[in-house]
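Note that this complex is displayed minus one protein chain, with the remaining chains in position.
When the chains are written out, they are named A, B and C in that same order, and each has its own residue count from 1.
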Amino acid sequence: MTDNPGYLVSKVLSKEEVAHRCFKIGFDSILKFQPGQFVMIWLPDIDEIPMSISHSGPDFTGITVKIVGEATEALGSVSKGDRIRVRGPYGKGFEPSGERPLLVAGGIGAAPLLPLAKQLAGRKSKIRAIIGARTQNELVLTDEFSDLGAETEISTDDGSAGFHGTAAELCRETVGKLEFDSIYCCGPEPMIVTIVEIAQRNGIWGQASVEKMMKCGIGICGSCAISDRLVCRDGPIFDLAHLDELHSMNKIF
Amino acid sequence: MTDNPGYLVSKVLSKEEVAHRCFKIGFDSILKFQPGQFVMIWLPDIDEIPMSISHSGPDFTGITVKIVGEATEALGSVSKGDRIRVRGPYGKGFEPSGERPLLVAGGIGAAPLLPLAKQLAGRKSKIRAIIGARTQNELVLTDEFSDLGAETEISTDDGSAGFHGTAAELCRETVGKLEFDSIYCCGPEPMIVTIVEIAQRNGIWGQASVEKMMKCGIGICGSCAISDRLVCRDGPIFDLAHLDELHSMNKIF
Amino acid sequence: MNVSIEVELFGQRMKNPTMLASGILGTTADLLLSAVKGGAGAVVTKSIGKKPRDGHANPTVFEYNCGMLNALGLPNPGIDHFEKELSKLKGKEIFFIGSVFGSDGSEFSELAVRMERAGASAVELNLSCPHAKGLGAEIGSDPESVEIITQAVASSVEIPVIAKLTPNTSDIVALGKAAERGGADAVVAINTLKAMAIEPYLRKPALGNVIGGLSGQAVKPVGLRCVYELYEALDIPIIGAGGIESGIDAVEYLMAGASAVQVGTAIRGKGMAIFAEICAEIEDFMRSEGYKEVGDLRGLAHD
Partner (left out) sequence: MNVSIEVELFGQRMKNPTMLASGILGTTADLLLSAVKGGAGAVVTKSIGKKPRDGHANPTVFEYNCGMLNALGLPNPGIDHFEKELSKLKGKEIFFIGSVFGSDGSEFSELAVRMERAGASAVELNLSCPHAKGLGAEIGSDPESVEIITQAVASSVEIPVIAKLTPNTSDIVALGKAAERGGADAVVAINTLKAMAIEPYLRKPALGNVIGGLSGQAVKPVGLRCVYELYEALDIPIIGAGGIESGIDAVEYLMAGASAVQVGTAIRGKGMAIFAEICAEIEDFMRSEGYKEVGDLRGLAHD
């Protein structure tokens, strides 16, 4: 089990719309976490859902939520002062590594990568970040990455901003031009599949954050299983090499 | 709650007949205890009974049991290597005090007083001990008290050894002749009643170990209640002044 | 903020919603008074029968890391002696509830009448002790006997009648409804869960009676569920019990639907002072959460 304080009923301290229907929310609990770890947030009468920790400060912890359905809608509707119940952090976080890391985020996938960028920046790594989205107003947390000193490039599927194409395509181009010693990514499955392939082909070590339906979050129900691994316990961060293996055995995606 | 390690299944290391149908038994558990505290010893299929801790060493704890019925008979019949289950220590122990303490034991009452004598001896108190019994072969632990440097006097109801009379009578005589600044006693109820009276009359502070039927030993069942005190939790050691008060309210004995 | 934790239970005022549970130190008048001194709003006596009874052989308790087991077997001095003991409470301002056990309606009624005469504010029927032959849960898990016994008692005394229910059943609501039909003024849920412990190194059950009752923290989720279910089905008040150790535990029971709560096992650690502590914690909770009356908490988890 991860070192976690169990259940916390936390008060919402801040809320900011960082993209179209996407909110950065800070709450007043202090969680010891590793970038990539997640919490389970309970929206009474609706659902309890996993959210990566996206930022934190000395007296708060934060998440960034993209509204996609009922529970995220409810979470996106909390106001300052409201209370939410949080448990965790759960799972295995990223292993910060490399002097020239490349971070690739698809959509809300930027959330777990942001605290990693902060950690890497602290290690004086020269970070390059690719932030992709379908369209300009869905780009998430780009300023936050730049503020950390990451060379940040943008991609949009519709070309409304930055590179015209997917984050995975921009990643392939970038890896072709520059040298990296690690790749970290989070985003939709097809993106991860492509990046796994890019990393393997170029011999670059890396990790990805993987999403699966979560129920218990504590490694007991099996709902998040990929083969014999549990995303909530053994993940959500997996080595790209391991994902490649699972993929070639048809055990994932 | 006292600081106790819960349940211990202990092996009997030594057994010695110290008087008629009275055995000193050492077992291989190490208990942190105060003189006067007791343990509950389970004799499967028979009973679980309270026993004062009467001695101890770096690698053992010991009791001294007088056979009076079925459970003590079973306890007195254990052999070296047998196992007994012990829980505790429970209760409040003696407060060692005084430069010239008087210890008065009636019969098996010597058991809880022996570790007290050891503690007082360690404090360089000048100890006087009165060990009484009905008859010579029921005298318990007299050598042990002498070995600790206590001036030990003996009484027997039938005069078969030492003072002819009860321990309480010898106590009254002794207090009449010598100065004491504390009295500790354990033994049958009438003995304690008399000593309470002696101590009050002579203005000597003191404590007694009191016996009551014990079931839980942990202050929940009420079986050992004296007024609103529980012998297992608030005792078995009580100040003589408190016993005097209870006695005058007809709340004890 | 001013908060009030006073409650009214069947028309009687209790200074707070906490009660000493039956069987925990409720053996003498002085101990009952010490619970009141410790802060209990009401006290329930040890369950009393017609005749003195030794109870089961020791070991009668087994401590477990999340609760405890007991198989005391209803030791008690019998009603004749206990009546005398209770007479010491005469004139004292104390809300005391006489707990009784028996094997049929007439025994229960007779004991209830004696408790009423001894000054009890209410009588609690132990229909739920899980480790006594022909008594407690053995009769209390059948709705029909619960109704018959409750009715027999209700028609014999003027004081309120409380039926204490067993969780060792597939349907505690059926038991609660039977008590209500029989005329109970309230129910208590829960008594202990039927359970046992084994000492592996001695190869023996760790209780003299083999089977005992589990109480304390371990049973809180079961107690909460029983109170919650009963609240949905009954009109009479419910008194919650099972693993209550803190004000927050008590609040949870109140939100599940309890009008008052009983505390038993937790006394082992903290003594009678636990009542004042629990009450202070309830008040703290009410202040920080903005509740004025403790009754406002009742049933909140059902909204």
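Everything below uses one rule, namely that a residue touches a chain if its C-beta (ideal position, glycine included) is under 8 Å from a C-beta of that chain, and two chains touch if they have at least 3 such contacts.
Just so it is clear, the structure is predicted and the values come from calculations on it, not from any experiment.
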item	value
Visible chains that the absent chain touches, using the contact criterion stated earlier	A, C
Absent-chain contact - pick from C:G98, C:P205 or C:P237	C:P205
Touching residue (missing chain; options C:E93, C:E158 or C:D303)	C:D303
Which residue of C:T60, C:S141, C:S156 or C:N191 touches the chain not shown here	C:S141
Touch list for chain A against the chain that is not drawn	1, 6-7, 9, 40, 42, 44-49, 83, 85, 87, 215-223, 225, 227-228, 230, 233, 251
Touching residues on chain C - with respect to the absent chain	64-67, 69, 137, 141, 166, 168-171, 193-198, 200-201, 203-205, 210-211, 214, 217-219, 221-222, 224-225, 228-229, 248, 251-252, 255-256, 285, 289, 300-301, 303
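Here is the rule we go by: only the chains that are shown with their structure count from here on.
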item	value
Chain contact topology (line, ring, star, complete or other)	other
Greatest separation from chain B - chain, by CA centre	A
Whole-Å gap separating chain B and chain C, where each centre is the average of the chain's CA atoms	37
Where chain A and chain C are represented by their mean Cα positions, the distance between them in whole Å	51
Centroid distance [mean C-alpha coordinates] between chain B and chain A, Å	68
